[in-house]
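A single protein chain has been omitted from the complex, and every remaining protein chain is retained in its original position.
So, chain A:
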Amino acid sequence: MGYFAKFAVPHPSPAIYASMIAIVVTVFLIIFGLTYFKKWIYLWSEWITTVDHKKIGTMYLIAALLMLFRGGVDALMMRAQTAVPDNKLLDSQHYNEVFSAHGVIMIIFMAMPYIMAFMNIVVPLQIGARDVAFPRLNAVSFWLFFMGAMLFNISFVIGGSPDAGWTSYFPLADNEFSPSVGTNYYMIAIQIAGIGTLMTGINFITTILRMRAPGMTLMRMPMFTWSAFVTSIIIIFAFPVLTIALLMGTMDRLFETKFFAMTDGGMDMLWANLFWVWGHPEVYILILPAFGIFSEIIPTFSRRNIYGYKSMVISMVVISLYSFFVWTHHFFTMGQTAYVNSIFSITTMVIAVPTGIKIFNWLLTMWKGRIRFTVPMLYSIAFIPLFTIGGVTGVMLAMSAADYQYHNTMFLVAHFHNVIIPGVAFAVLAGSTYYWPKIFGFMLNERIGKWAFWFLTIGFSLAFFPMYITGLDGQARRMYTYSEASGYGLLNFVSFIGAAFMAISFVLIVYTIYYSIRHSPRHVGGDPWDARSLEWATHNPVPEYNFAIIPQVDSREPFWDAKYKRYELFKGDYKKIHMPNNSGVPFIMSALFFVFGFALVFSMWILAVISLIGIFICMAHRSFEIDHGHYISVEEIKETEVKMGGNHK
């Protein structure tokens, strides 16, 4: 029993026991279901071993929705705890674990995979490619992310959750003040997922630079592809910083090194710096593809080309550059001089300029357009005023003298939710509705989708606008409770109601999916929205090879030209198509990473060494493997094209 004691949760509660039971039951049901319906082989051969960018994207999407549920439940628990003064629903320790998990899950395991889902599904289609540049590496990326996410998620039932906040500042995160293994999970799970993200960055830069359809110059690329490209560049520069910071943190915790320690020349401020040198660009890694999604949806439903294409591209590049020059604004209060703070204050405010350009360009795209109020468009419309409020409060926070008063308060919490929810969450929800027919071949129900939209928007406003006020009234963030005398009670209750609205919206979104699976008509054709870019030039759902014939591009909107200006997109005849083979190695290697991570969390060195050797064997296997992929014959292509109802030739 002594050996297993370390796996016990240090601060158990009924909710955690209930979750344990729920997890066991779910795992059992999944295993039983797969066996009963004889789906093991299907699962293995069609999904786990796949290297198809669309399937990998779909798996990212499903994982992101699951994590949205987990992070959302955490959020509800937090709002419920703070709904009334001196509430006893959660104690301090649990509240700390819940908000730490909420932050990590929403940023790293929800928003990131959601963005990755769209990059995977959309980018190769938008540039007229058959897959990404390195399909198998893409599978490795997904499975590393997935294993990282799973490792992080088991923390609360095995060994205890991290409780030092999603920023995990040292020395609080050091062994002395966070003795449970929770922060080990944080360091190692994010590391594993982060390696996957880094590979995605490399993969998409190569894909976008090397695999565009003939005629598609850089300045003819669709906006979303541009955003994916810029994001990938940020990933390549930002993520290595996180890798090193997490490695140093892991060493501090597992091997008693002193990088961030209070003694022996260690420096706790170093962690904060490294974290935000990655952390601020990370925000743009999330928001730029979100901008890209809006830049696809707004022109489609305004029936107009995007306004100011060049300035949109330039502003994204400028934002990506500036994202590396502002990290100090996350700790203006760390004791730098007024001179240093002034510099970072100004660089931060400068980012508002390119962002403002984008806002006005979207407005000017709608101007003189023909606006249809579909669900994706509603999200995009609501995004503009709400994100503007988030943006201008960002400028307020950027003024460092005033930031001394906003820092660490609910005002800050309101601000960053005010950019991330209307920015990223609205974008991915709009994007999932918009691209749903592309992925699954049928539309989501618009009526329920609109209900979900209104609940989310109103819920968001109720939940977060009061926080600006309580922040200015001195309510610090991350407080598990507050006294009645503080007077924060009423506004926090309003926030709770807002959170409940958002929960209803999530239920409605799930219901839309369920309802549409049951009732939506199939065979929606290739272009249900009357869209403009190349991804709509092929069938829904997309065949394995994407395009039977690689399209020829000679403008920014070749598909629009093909529809309305008699432009010939697909020239030539069918030829056999070369496609990559499936492989189980990415999954096996990532599973070994999971074991390796788990072993490190609990300092089980023998297991760690064995799994590490396994990882290297998987890598060696790839080096010596001879795999030339396979060909899809012309007959097969013809057959598929006829079956899909398309006749490009």
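Just so it is clear, contacts are C-beta pairs under 8 Å (C-beta built on N, C-alpha and C of every residue); 3 or more make two chains touch, one makes a residue touch a chain; residues count from 1.
Here is the rule we go by: contacts and distances are computed from a predicted model.
Suppose you had to identify the omitted chain by its UniProt name; would it be "Imidazolonepropionase", "Quinol oxidase polypeptide II", "Spore germination protein" or "Putative tricarboxylic transport membrane protein"?
Going by its UniProt entry, the chain not pictured is "Quinol oxidase polypeptide II".
Using the touch definition from the top, which of A:189, A:389 or A:618 touches the missing chain?
Spelled out, the listed residue whose C-beta touches the missing chain is A:389.
Looking at A:130, A:220, A:280 or A:304, which residue reaches the missing chain?
Considering all chains, including the one not shown, the answer is A:304.
Taking the entire complex into account, which one of A:32, A:367, A:514 or A:631 touches the absent chain?
Candidates A:32, A:367, A:514 or A:631; residue touching the omitted chain: A:367.
Among A:80, A:158 or A:349, choose the residue that contacts the chain missing from this document, as touch is defined above.
A:349
Taking the full complex into account, what residues of chain A touch the chain not shown?
The list for chain A reads 92-93, 96, 163-165, 169, 171-172, 176-179, 262-263, 266-269, 272, 302-305, 307-311, 331, 333-335, 337-338, 341-342, 345-346, 349-350, 352-353, 356-357, 359-361, 363-364, 366-373, 381, 384-385, 388-389, 392-393, 395-396, 398-405, 407-409, 454, 458, 461-462, 465-466, 469, 472-474, 476-482, 487, 490-491, 494.
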